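Down below is the structure, laid out as structure tokens.
Missing here is one protein chain; the remaining ones are kept as they sit in the complex.
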Amino acid sequence: MTTDATPTAPAALPAATAAGNMKPPTRLSIAGRELGRAAIAVIIAMIATLLIVFFVSKSPVDALMTLLTAPFSRVRTFGLWVDDVAKLTMTGLAFSLVFQARQFALGVQGQLYVGALAATYVALSPIGQTWAGLPLGVLAAMIAGGIYGFLPGIAKARLGANEIVSTLMLNYIAIELCNFLVRVSLVPPGSGLLTTDKFPKTSLYPVLVANTRIDLGLIFAILCVLGTWFALYRTSWGLKLRLVGHNARFAEYAGIKANAIMVSAMTVAGALGGLLGSMFVQGQAFGQLTVLFEGGFAFEGILIAIVARNRPLAVPVVAMFYAYLRQGAQLMNIRTDVPAEVISVVAALIILLVASQFGLPAWLKRNVLGTRRGATR
Amino acid sequence: MNEFLLTVFSAAFLATVIRTSTPLLLATLGGLISDLSGALNVALDGIMLIGCLTAVIVSHYAPWYVGVLAGIGAGAAVGLVMAFFHLRMKADIIIVGFAIGALATGGTVFALSLATGGDKGTSINLPSGAVPAVDLSFLGAIPGIGPALVAIFSGHSLLSWVAAFLVFAIWYFLYRTPWGLWLRAVGEYPAAPEAAGIPVNAVRFWSLIVSGALAGLGGAQLAMFNFIGFTANMTAGRGFIALGAVLLGARHPVGVMFAALLFGAFDGLTNVLPGHYPWIPPELIRMIPFAVTILALLLFSYRAQRALALRGVKA
Partner (left out) sequence: MAFIEARGIGRVYPGGVVANDGVDLSVEKGEVHAVVGENGAGKSTLMKILFGIERPDAGTLSLDGRQVHFDGPRDAIDAGIGMVFQHFSLVPSFSVYENVALGSEPRKGIRFDREAAIARVRGLSEQFRLNVDPMPPVRTLPVGQQQRVEILKALYRNARVLILDEPTAVLAPQEVAELFVAIRSLIEQGCTVIFIAHKLPEVLEISDTITVMRQGRTVGTVKAKDVTEHELATMMVGREVALRVDRAPRAAGAEVCTVSNLRLVNARGADVCRDLSLGVRAGEILGLVGVEGNGQAEVMEAIAGLRHVADGRIVVADQDIVPLSVLRRRGIGIASIPEDRIAEGLATGASVAENIVATRLKDRRYVRNGLLDLKAIKANAVRLIEQFSIRVNGPAVPVGTLSGGNMQKVVVARELSEQPKLLLVSQPTRGVDLGATQFIWKTIAAARDAGAAVLLSSADLGELLALSDRLLVFYRGRIVAAFHNREGLSPETLGTYMLGLSEQSPEELRAGL
């Protein structure tokens, strides 16, 4: 129903009043609805966790207490949490960026491995022993990751090659490449391990808080959040990227080169993924490259991005919450009889519920969100 | 080199190809059904994994065929969950697929750990059943070609025969029955079947369930024939390769069968190459199926693009 009310069309006015009880929504009411939905998803997922733990554990109360309180119980575990937040933020940002351009590129895992490889080559070379080891390692990782993001992008732009399939395949290739290079060229001869030597100190991220894993990576993560936000919402590149994501046909009509924007988004996201690779191997947690070091971590970024609705400023907030759960689950795994993988069930539920378009229950709208606006929706 | 070629063109290698192709083909058929109904099923890999674990655990306690049926049932159930979230809760199908993937990767390890009492790697202390091979050695009695027939046709998994039959059955279903017409119409232009009073959402619902069931069956074959037992993440991307095979097979049952055989052949190479060329690094051999998938994807896309470009359409 159209509700035009132009000066030249007074006849349309009564129609407008007929629909007048539907006020146009404001930005605030839209944000409130999204927040409410995320909150419900988390609550349902937590209830599901509760049920699962009660079902599988002999001492469910201990297990739950560990899950919910352990991460902040010691300085060391607090440090683990911060480190996890920083890394989850990076993968979440990388996914948010491509998702905003409406590309389902899943290449962060592969970018992470090639980034880590590039950083390792720098760190273990003579340069690695000088002050330049740290910045050049980071730079090399970002370039490698960027290239690894660019390839599926250009394949899609030029040939229309489905980015889901190509990025997933590139992930597997990167993992095998890492296995291969570590074995034949990075591990000291004679060592049976699949782990490189420790990097020289000059190539490692400096520690920010003594005796924890909190290092320069945290600063990088914060800078990347601010940088991504700025790029998306304050530059014309970001506006173009978001317009392409909303409606690529419109973008072409408006004179935006949708393909170029898409490729650049995938390349920049690739550089973020590469930086994350450097954060792993040059950070305090590892300080060396081990095969299969990532263990599917990169894909956690999908959850972060989806729950954060691809908003860069929301990414670290979601990452904090999710890292807490992950750390809690790890500690629960060590200290009680509940496997840490329970977290994947929670994660899947949260993704499903956040992506769902369910209406909020009436009581919640009335009591929590709605108050005065409640009547308008 | 000659020796290698002899191996590749031997009946034994053909048997290997059929063995490696079968789980892939089943998953690809699942991908085909959902793709034709208009939903890209990125959860195939996860559903296969769930099918693997279910088949293994159930066949520990019950006969092998119950294990296989349980694999199918688990796949169908996951398909049902996807359908619920996609169709009832209006969630994006790709995001639902991711979620199922996450659930499968961690959830199977979680369930394995519970079932084995703490082992998160393999189901080695949970002896499970196997799908029997179909013995056709009686064909050897045929004079002349008998031994060749035996070498080619005997000793395959029962499920390989099922998969071959399913290619035909799905083709017949899609192109010869009214319901196949419905399914293709729903995938191509849903407004038309909607207007014709066809229950569009029911068609989509069933497509996802069948898609899941086929991937689950693929998982059962993988864990009860190709390997015996469950290993964490044992699908190793087969479900994603299946997505590529659907595209490469031009979304037609016979086409996807050849695509699956092609990928299966390269997978089979990874088994025979180390014996002949020990100097080739195993990591690079393991890359082959993924690299081939990318090449196939690029080639397919390039040809599709060129077909359009030849007709003068602006890219």
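By written order: A and B. Residues from 1 in each chain.
Please note the rule applied: a contact is a pair of C-beta atoms (placed from the backbone, for glycine too) under 8 Å apart; a residue touches a chain by one contact, two chains touch by 3 or more.
Just so it is clear, the structure is predicted and the values come from calculations on it, not from any experiment.
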### Task
Check each of A:Arg37, A:Lys87, A:Lys156 or A:Arg242 against the chain that is not shown and name the one that touches it.
A:Arg242
### Query
Among B:Leu40, B:Ala185 or B:Ala223, which one is in touch with the chain left out?
B:Ala185
### Query
Per the definition of touch given earlier, which of A:Ile256, A:Ile306 or A:Leu352 contacts the omitted chain?
A:Ile256
### Message
Could you pull out which residues of chain B are in touch with the chain that's been left out?
### Response
176-178, 180-182, 184-185, 188-189, 191-198, 308, 310-314
### Query
List the chain A residues touching the unshown chain?
1-12, 14-16, 18-19, 21-27, 30, 233-240, 242-243, 245-247, 249-257
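Please note the rule applied: only the chains that are shown with their structure count from here on.
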### Query
If you average the CA atoms of chain A and of chain B, how many Å lie between those two points?
30
### Task
Would you pull the chain B residues touching chain A in the complex into a rising list?
40, 42, 85, 89-92, 94-96, 98-103, 105-107, 109-110, 113-114, 120, 236-237, 240-241, 243-244, 247, 281, 283-284, 286-287, 290-291, 293-294, 297-298, 301-302, 304-305, 315
### Query
How about chain A: which of its residues touch chain B in the complex?
56, 104, 155, 158-162, 164-166, 168-170, 172-173, 176-177, 179-180, 183-184, 296, 299, 302-303, 306, 339, 341-345, 347-349, 351-352, 355-358
